[in-house]
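Encoded as structure tokens, here's the structure I'll be asking about.
All protein chains but one are shown in place.
Chains: A and B, in written order; residue numbering restarts at 1 for each.
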Amino acid sequence: MPENNIENNDAAGRGLDPEARGREAAVREVRDTADTPAGSHQKDIGGPSAGLMMEHFVADATTTPVAETDSRSAEGAPVSLWRDAWRQLRKKPTFIIAALLILLVIVVALLPQLFWTENPSAASTQCLLENSNGKASAGHPMGFTAQGCDVYSRVIAGTRASLMVGLLTTIGVVVIGGLIGALAGYFGGWIDGVLARLGDVFFALPLILGALVVMQLPFFKAHRGVWTLVVVLVLFGWPQIARIMRGAVVEVRNADYVVSARSLGVSSLGILMRHIIPNAMAPVIVIATISLGTFIVAESTLSYLGIGLPPSMMSWGNDISDAKDAFRSNPMPVFWPGLALSLTVLSFIMLGDALRDALDPKARKK
Amino acid sequence: MRYNRISKTLGVAALATLSLTACGGGGGGGGSDEAADGSAVITADTVEPQNPLVPTNTNETGGGVVVQQIFNGLVTYDSEGKTQNDLADSIESKDKQTWTIKIKPDMKFTNGEKITAQSFVDSWNYGAAAKNAQGNASFFEPIEGYEKVSAEGSTEDKMSGLKAVDDHTFTVKLVSPQSDFEQRLGYTAFAPMPSSAFKDMKAFGENPVGYGPYKMAKEGAWQHNSAIDLVKNEDYKGPEAAKNGGINFKLYQNPDTAYQDLISNNLDVLQQVPTGALGNYKSDLGDRYSDKPYAGIQTLAVPEYQDNWKGEAGKLRRQALSMAIDRQEITKVIFNETRSPATDFTAPTIEGYEKDLPNSENTKFDKDKAKELWAKAEKIQPYNKSQKLTIAFNADAGGHKKWVDAVANQIKNNLGIEVEGKSYSTFKELRTDAKAGKLTGATRSGWQADYPSMYNFMGPTFTKGASSNDSRYDNPKFEDTLDAGLEAKSTEDGVKKFQEADSMLLEDLPSIPLWYNQANTAWSENVSGVGTGWDGVPEYYKVEKTKS
Partner (left out) sequence: MAWYLVKRLLQLIPVFLGATLLVYFLVFMTPGDPLDALCGDKGCTPGVAAALTEQYHLGDPFFVQYFSYIGGLLTGDLGVNFSGREISDVLAGAFPATVRLAIIALIFEAIFGITFGLYAGLKKGGWFDSTVLVVSLVVIAVPIFVLGFVMQYFVGVKWGLAKPTVSGAADWSDLILPGIVLGLVSFAQVLRLTRTAVAENASADYVRTATAKGLTRGRVVRVHILRNSMIPVATFLGMDLGALMGGAIVTEGIFNVPGIGNQLYKALTLGDAPMVVSVVSVMVIIFCVANLLVDLLYAWLDPRIRYA
């Protein structure tokens, strides 16, 4: 097969089969339909392509509530994609719940002293073995750990480290992996070759090996903590997002609206940033929100192996791994930090879902 | 420095269990009334041996327990650690320096080769020579000529102190009198190897041939990472004759996994109940487990090279630390009574052990006294709070964090100082720091004897320059006392000197004794007669299969 350029691909694609053609037409139709907000944002560069639109136009009108159409048109002047998404988001109950939960977690992380009954790392706080694996009692609503520490206060105190590890790593991975993946997918050729293979090398490295070495560098050795862990997890976690992003970009880079944008003379960077990345974000958001949880858990595995957070630093992951041995007789010290972790991940997954829907005009029409 | 090797619990091998390397077993009954099938094979747990199964090279638990079944030497130990002759007919010496050893006639390796005095001489020479890089080389240290063959780059491999007089007699000349030399000879490093071994040691290590209650089932019986199959050696004539048809050693990566197999009756004998199961094992197993103290101890070394722990103030502080630890409570709550509080530096199963030696009150929990001692130290030299006390442990062995956390909490609660655990990701990293004198606080350490002698617990850990002297203890008076014990004419005199030395350590506390190890051997519903040796290793040869 010859090396085709993008325009040829499209032509070839059209010639393939009715289904594929229908799909493409449909994609184009979405961007073009006047009564969607898409009509007001930058995806609309392609302009109407006659003929293929007609049948869809009818179908569309039947499913779009009139009121919604009206309210849209009342907005008037074109708004940016993000502004538009925000307008969508504020109306969604899932978004509001998720945002409130995240806010709560952040407040707990920033101001744990408002919540805990005792500061678990204060000199005056004593973990007494006589309370080992004790049941819940007054002042200790979640019972005690195997070491006789108050579970509730530890869950509160562990929020900061856990949230930071999860959030910062996710941000780092999405920014670095997303950028590399987008560049690789969009430009293809040797850039793809180099970046993708670089990803393969990093991904094949055992995380434990990387962590062992990075933690030993003089700077990190002296400042062992959340940041060290984030650097390690980002360093060895970015290829996953990069691969996903690359796949998604490869999928959309040949879309008609991109071709049109290119033929209108929009710069590569402009196309990438304004057309391709927003349209390729959906799978990245899904993986990123779940990864947020897996990073928090990865912290516990690394700490368990002695290369994560120092034992004195409280985190949900540390507490879960410490409580593992007594799980059969006293599952509560695993349950509570696990619940906190689950709720945090849940709220980010809900936020991600809402954000994705808001960014995607197709999903919004429903 | 003259000392004998003992194995340290600080091990990569501790990834596995708490058992040890030394030779085990011994006489004594232990049969059961149930009808047993003497030809049935039992299953047991160990980990993949780190090295080929060569007795002079195997010094970790995984391979040690297997080597111990297929290589017996001159003597074996009974359940209490008393020596009894196996291959030896007699072991005699007038001055405890030149020994004459006679071996029983007509004994054979499992390949049919005759065991002669020369077999011993060759094996020991092989083990000692530096060029063969054998892990147990240092066991031959007391023998004359060792120094020459063990020197760096030495190509010599014949020790001048070893001489075969005839087929059944050889003499051993030591560099100085050693009252406990005979006791050491039960360690597997001293077992004989057949001549085929020296032709191709690598191949031999895969399919070892020795003399013991068991032998390898066949060529390739060691299926790496999966199992090692042993069958009964019908020609074995010593005191450890097997009551079962063989042992199928399953190789586990994780002791918790072995435990799951045990409670589902997929495993017959488990060496040690893992820390992960301590909360449930009594209800899971009913009466199918045993508690037996064995020759092992857990301690906390506090290096004296750190400013806070130097000199007189340092000594007072270490005593305060020791008194601030409630060993009773930790052994009860954290270990579910599978350890017992330590009051000295040896172990209760060792001859000469005394529960209440002078200064042993330093190991009793007394938080008021601890505070008092601490205050006294403050007057001599104030405690530098910026050097936080850390307790180092290696995370790759697992199971240590729990008690380290508990000890840290108790010290914090009772002395009001900041203490925290410090995890090293690998054993080698911790060892490298400890050897280089770069520890920043206390470190976990522990000892398990290779042969039952008090000296064995103190020589290698607390004498100057010894490779495992992590606290850098240096006390000439203590060393003189130890030497006097070694050179004593009778065991009783020796023991007295060793007790004296032990007591000196209890005063100075270069290391803080925490608890003695106990063997918690457990077994399935399918076997009976399971006992534990002096060293904590199950006496497999006594086990009888009652159900299959």
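Some observations on this one:
Everything that follows uses one rule, which is that a contact is a pair of C-beta atoms (placed from the backbone, for glycine too) under 8 Å apart; a residue touches a chain by one contact, two chains touch by 3 or more.
Values in this document were obtained by computation on a predicted structure and should not be read as measured data.
Considering the intact complex, the chain excluded from display touches A, B.
Looking at B:Ser176, B:Ser226, B:Gln328 or B:Gln387, the residue that reaches the missing chain in the full complex is B:Ser226. Contact with the chain not shown here comes from a single listed residue; of B:Thr98, B:Thr171, B:Gln260 or B:Gln381, that residue is B:Gln260. By the touch rule set out above, chain A reaches the unshown chain at residues 1, 3-4, 9-10, 12-13, 16, 19-20, 22-27, 29-30, 55-56, 59-60, 63, 188-189, 193, 196-197, 200-201, 203-210, 212-213, 216, 239-240, 243-244, 246-248, 250-251, 254-255, 282-283, 285-287, 289-290, 293-294, 297, 300-301, 304, 317, 320-321, 324, 327-328, 334, 338-339, 341-342, 345-346, 349, 353, 356, 360, 362-363, 365-366. What chain B contributes to its contact with the hidden chain is residues 5-13, 49-52, 59-60, 130-135, 137-138, 150-154, 202, 205, 223-227, 250-254, 256-258, 260-261, 263-264, 266, 276, 396, 425-433, 435, 467-468.
The rule is short, and it goes like this: only the chains that are shown with their structure count from here on.
Chain A and chain B have centres, each the mean of its CA atoms, that are 52 Å apart. Across the complex, chain A meets chain B through its residues 123, 126-130, 132, 146-148, 212, 215, 303-307, 310-312, 322, 324-326, 328-330.
Those residues of chain B lying in contact with chain A across their complex are 275-276, 278-280, 326, 329-330, 333-334, 394-396, 401-402, 404-406, 409-410, 412-413, 416, 418, 420-426.
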